[in-house]
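For this view, one protein chain was removed and the others were kept in their places.
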Amino acid sequence: MTFMKKPNVRHPGLRKNELGLTRRDYEGLLSTLCAGCGHDSISAAIIEACFEMDLPAHRLAKLSGIGCSSKTPTYFLNQSHGFNSVHGRMPSIATGANLANRDLIYLGVSGDGDTASIGLGQFCHAMRRRVNMIYIVENNGTYGLTKGQFSATSDRVSKSKKGEANLFEAIDLCTLAIHLGAGFVARGFSGDKEGLVPLIKAAFHYKGFAFLDIVSPCVTFNDHAASTKSYDYVRAHNEAMDRLDLVPEREEIIAQAEEGKTVTVRMHDGSLMRLHKLDDTYDPRDSESALTTLRKRYSKGQVVTGLLYIDDEDADLHTLLNTTAQPLNAVPMSDLCPGNAQLAKINKSLR
Amino acid sequence: MTFMKKPNVRHPGLRKNELGLTRRDYEGLLSTLCAGCGHDSISAAIIEACFEMDLPAHRLAKLSGIGCSSKTPTYFLNQSHGFNSVHGRMPSIATGANLANRDLIYLGVSGDGDTASIGLGQFCHAMRRRVNMIYIVENNGTYGLTKGQFSATSDRVSKSKKGEANLFEAIDLCTLAIHLGAGFVARGFSGDKEGLVPLIKAAFHYKGFAFLDIVSPCVTFNDHAASTKSYDYVRAHNEAMDRLDLVPEREEIIAQAEEGKTVTVRMHDGSLMRLHKLDDTYDPRDSESALTTLRKRYSKGQVVTGLLYIDDEDADLHTLLNTTAQPLNAVPMSDLCPGNAQLAKINKSLR
Amino acid sequence: MKRLNDFVVKFANVNGSGSASANLLFAKSLFRMGLGVVPKNIFPSNIQGLPTWYEVRVTQAARRARRGGVDVMVAMNPQTYAQDLAEIVEGGYLIYDSSLPRPFPRDDINVLGIPIARMCADAYLNPRERQLFKNVVYVGALTALLDMDFKVVRQAVRDRFKGKAKLVDPNIEALKMGRDYALKNFKCPLPVRVKPGKAPKDRIMITGNEATALGCVYAGATVAAWYPITPSTSVAEAFERHAKKMRLDGDGARRVAVVQAEDELAAIGMVIGAAWNGARAFTATSGPGISLMGEFLGLAYFAEVPFVLINVQRGGPSTGMPTRTQQSDITTCAYASHGDTKHVLLFPGDPKECFELTADAFDLAERLQTPVIVMSDLDLGMNEWVCGPLEWDDARVHDRGKVLDAEALETGPEFQRYGDVDGDAIPYRTLPGTHPSKGAFFTRGSSHDTYAAYTEDGQVNAENLDRLTRKFATAEKLVPKAVIRRSSQTGKLGVINFGSTQAAVREACDLLARDGYKLNAMRLRAFPFGREVAKFAAGHDRIFVVEQNRDGQMRALLITEAGIPAEKLVSVLNYDGMPLTPDWVRGKIAASIESDKSVAAAMQLSVRAM
Partner (left out) sequence: MKRLNDFVVKFANVNGSGSASANLLFAKSLFRMGLGVVPKNIFPSNIQGLPTWYEVRVTQAARRARRGGVDVMVAMNPQTYAQDLAEIVEGGYLIYDSSLPRPFPRDDINVLGIPIARMCADAYLNPRERQLFKNVVYVGALTALLDMDFKVVRQAVRDRFKGKAKLVDPNIEALKMGRDYALKNFKCPLPVRVKPGKAPKDRIMITGNEATALGCVYAGATVAAWYPITPSTSVAEAFERHAKKMRLDGDGARRVAVVQAEDELAAIGMVIGAAWNGARAFTATSGPGISLMGEFLGLAYFAEVPFVLINVQRGGPSTGMPTRTQQSDITTCAYASHGDTKHVLLFPGDPKECFELTADAFDLAERLQTPVIVMSDLDLGMNEWVCGPLEWDDARVHDRGKVLDAEALETGPEFQRYGDVDGDAIPYRTLPGTHPSKGAFFTRGSSHDTYAAYTEDGQVNAENLDRLTRKFATAEKLVPKAVIRRSSQTGKLGVINFGSTQAAVREACDLLARDGYKLNAMRLRAFPFGREVAKFAAGHDRIFVVEQNRDGQMRALLITEAGIPAEKLVSVLNYDGMPLTPDWVRGKIAASIESDKSVAAAMQLSVRAM
């Protein structure tokens, strides 16, 4: 992606969405990632999803840590504010941003190094706090930006490009997310855009912590034969658990769902999500079943993708804190500063 | 425990262990914790266990973070070196200490604030690395030393002493430990010394990361009626999963185990652990079953205690790193410094 | 020994035994009698069972420093009995619990035994009450011994237990029990005693942390994220308490969000996220927390995110002395983070200033788009201080700094996040969500150009760094000025101090003046230093810099950042963790003046409290 300048001409035939915007309007700067990097496909999927959802991009904030993955917010949604913070600490930035303005959409993008190593604590605690955000890990099992060290999501059987063995078991972020209280947990694969876009859209419709673990091969350091995060490996071992359909609030559901195979979940914004299960032994509304499935499939070497778990509890961090409906950053000072009369009372209580 | 000086007279009748030491020889300084604090009972159990195991105390290193719980290493095993480090970072200190000398026993003591909040990342990664150590969390669901704030292991239904509600779900450290690769996971209760001592002993016999989550009421800030970490609550809801018997290497097993009820595990030091299950729906050698049991029982409000999970893989961090058998801190410099001849070769390769 | 309205009472207790409340009642009653009181709580870093002391200096209204020396010792802790006894001045008084016999190795003091434990054992059945009321009994005795106005004390009890009416009478009973015993057994009042004073009626008694928290409320802070740590915990807790009460919307929902984070890294991260998103946000921490916040402080400096950090300093280094006071984070805070960074620091001198400077800190932070660190300390933060009433000018407009709204973006010139449009080196910022197609930018800690775009052009980055230097020069003009107190226009001797040492230094200067040494005093209130600082130095030959740290950290800053010649600045250093006494300060300065006046010798003066 790196060499060519994007032509500035707009195809007049480019489809427009309800906001009158084209896909191009959802793009960002030209990517500086390696040609073929999985992360670029995820950016493309985010662009696609936002375009299709008629999202007003300036109502979204893009947040990230440090890494190749964390650079990607520069490459989509040019009209959104972005915050490329420090390594592993995006969750706290996102939490604070969300506290200040509950009305925006928060999209966090991180890497497996950023999240599973240095950021593990913050990641867990942001989930536990039910911060209303979408949290994407672009998971390549390696430290791309620092040139290919193993990350904590590298599978034990995976080998480095130079053939070194990985000594430790992988941390499964989806399992962790379900445990720590993420209400929406899915896994995608950057090589499967068709599966990815609906997952991203569903995450946008979810209120609470929506976690997306997206396997995203690093073509430069972790796409070789002995890697379990290579395009080939994931394609060969990908087990899709379901396919999603999102039915916006305004549309009626016409077809009746096939019993046992389709799960319909009403999202907090009123839209409906229909989940066509490809495996009927598990129920994404049951954390126990999701966890068991994850573990069983993993032990067979499978990479399970799809919506793995959804919890329809409506309480996000603001609900728990009982904050006012108005964004805190918009409450006028007159409602915040109690004034001198109140202070006089306080003084009195201190005498 | 605080006011009285311990009398210096030794009861001549005090039982001696095989090293010729009495229980008293395993004690530490006088505790400065609150009278009745659960942590003091854990110290007592550690003393008891070490005495009974004939442990040469100077071959053990006591490590901790910061908190009332982290102070306790001062109150046991006066002949052991101790390291009261900084808040939440004991796991890394322990990892490093272990790397330097694989021949000592490492006993880490932490609190729920120390481990589940600031230390969560290090805790998880130490387990993942299979550091050969015993890691005890003295879990009181509160920040004792900073005067009673909620910790991340406070149950959502628990209330503070002043009656404030806890907003967030508890992090279950045992579940996390099983997921992250701790090979020995148990829960104890400081009010149940009888159950606790065998658990501690078993942890000492285990090679790898042995995790003990010990519920340990804070009498000053979290022992009230609305707390789920009070003595009363835990006594009422304690569900013991098993009782342990440790049979030292040298002794023969005579009695045959009752089928299905007793599990015998050979520890890496050759001793045998016999586990009498009180619940036959779960198998502590099966992580899946342990996790399911933990979740099910917790949702019923039960506090499950006992040995919950044991994995008999023999590989600790040193095995994985293929370090030499000799403690690294004892390798003579002559074996470490390659000398000038070798340097000449290196110089040559740089020309 | 006769001492009217001028003495020190010290209570020696065991912590967790309920003494704090009784001791505060004692101090509060004297305060209400119109006297100056200087209470200091000297407590251990544990929860129960260790020695703790509460010291109250009774004095004229204007004095606010600890005095040192004890005139009346209430020795309730057998563990520290010997040490406590030794502290009493010649001719002073020992009040002790005579329920058990005690030795009295000193014959130069007056001993008043009260069988407190026995009295309580007789009066109460419940062991907890037996313990708790012991404290009230000795206060009761003191009311008689010191000739306190019992009506005032009684009222103080009523106020203390407002809402818990059941507790009022038993407490007053216990007071009376002690009082009656004293009246019956001792010649009351003692020569050491009080009479009502004439202090201004509007004074208040408040801790610095409480005042700081109120400063945050009045500044309109809506997001606070913090992690518990002594001695800063009560800033966040008081903020939450006040904000929860005073910030309710019509539906009972809160116009504030307070989050207890999982650690200090997360706390400051949340605050930066919130501040970036346009909320006024702060965190409060101490010692170790400051060290952990370094990386994020550098990000906020470089990405220019405004927020307030309250640092209630404690004894360092490392975990150090968590329950003792120091001013030893100055270097660390001024330069926190790797690379070339500098931070704005404010140094309040008493709780009233904690309130004011904290409120100012938010304005400064948003005006300058940078973190502002309020440097309090344990003595200031956790002890009760008597000071003038907190005041808020309702006409005051909060300075929200240079934030462009949708209209400004629509009509204004092209938006450059890091451009120096106004010549003050302060750029304009926009908040997320403001405008559909204008004003979006990328905040980052990596090198960037004026459009906030990533650049690896070293020149462009250096220009941005230069602008940050110029912005710091702008800060110099905006921060609160140092307060200068001249004793003499011609004097060549000066003293510089800052923060909580103010009370002791001021009184020491008065003492020194009495001895014939007239020193002009400058109290710093901010870093960067305003011009008045170098100017003050230029006008003096020799200046004592009083600080509570080992390394003379502020002195170093004055030398390098205000350009004051090192040989002028003589360190007067204390780092034993106790609040300074005027007498100690006076002693050190007088000794230095009197001793060899060679600059070389003076520069080595690095001493600490007795």
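Observations, loosely collected:
Every chain is named by a letter (A, B and C) in the order it is written, and numbering of its residues begins at 1.
Note that in this section a contact is a pair of C-beta atoms (placed from the backbone, for glycine too) under 8 Å apart; a residue touches a chain by one contact, two chains touch by 3 or more.
If you're wondering where the values come from, they're calculated on a predicted model, not measured in any experiment.
Considering the full assembly, A:Gly144 is the residue among A:Gly144, A:Gly181 or A:Gly195 that touches the omitted chain. Contact with the chain that does not appear here is found for just one residue of B:Ser80, B:Ser227 or B:Ser271, B:Ser80. Set against the missing chain, the residues A:Leu21, A:Met53, A:Ile66 or A:Val331 yield one that touches it, A:Ile66. Residue B:Val331 is the one among B:Val157, B:Leu278, B:Ala315 or B:Val331 that touches the chain missing from this view. Here the missing chain is touched by one residue of C:Asp329, C:Asp350 or C:Asp583, and it is C:Asp329.
Residues of subunit C that touch the chain left out of view are 44-45, 287-288, 290-292, 294-295, 298-299, 301-303, 315-324, 326, 328-329, 331-332, 335-342, 444-447, 456, 458-459, 461-462, 465-466, 469, 549-551, 553, 556, 559-560, 563, 565-566, 575-578, 603, 608-609.
Across the interface with the omitted chain, subunit B contributes residues 56-59, 61, 63, 73-74, 78-86, 89, 91-101, 103-104, 121-122, 125, 129, 317-318, 321-326, 328-331, 333, 335-340, 342-344, 346-347, 350-351.
Contact between subunit A and the absent chain runs through residues 1-3, 32-35, 66, 68, 71, 86-88, 113, 117-118, 120, 143-147, 149-150, 152, 220.
Quick note on the criterion: only the chains that are shown with their structure count from here on.
Put simply, the C-alpha centre of subunit B and that of subunit C have 40 angstrom between them. Subunit A and subunit C have CA centres that are 44 Å apart.
Subunit B has its Cα centroid 36 Å from the Cα centroid of subunit A.
Within subunit B, the positions touching two or more other chains are listed as 117-118, 120, 152.
The set of subunit C residues that touch two or more partner chains comprises 262-263.
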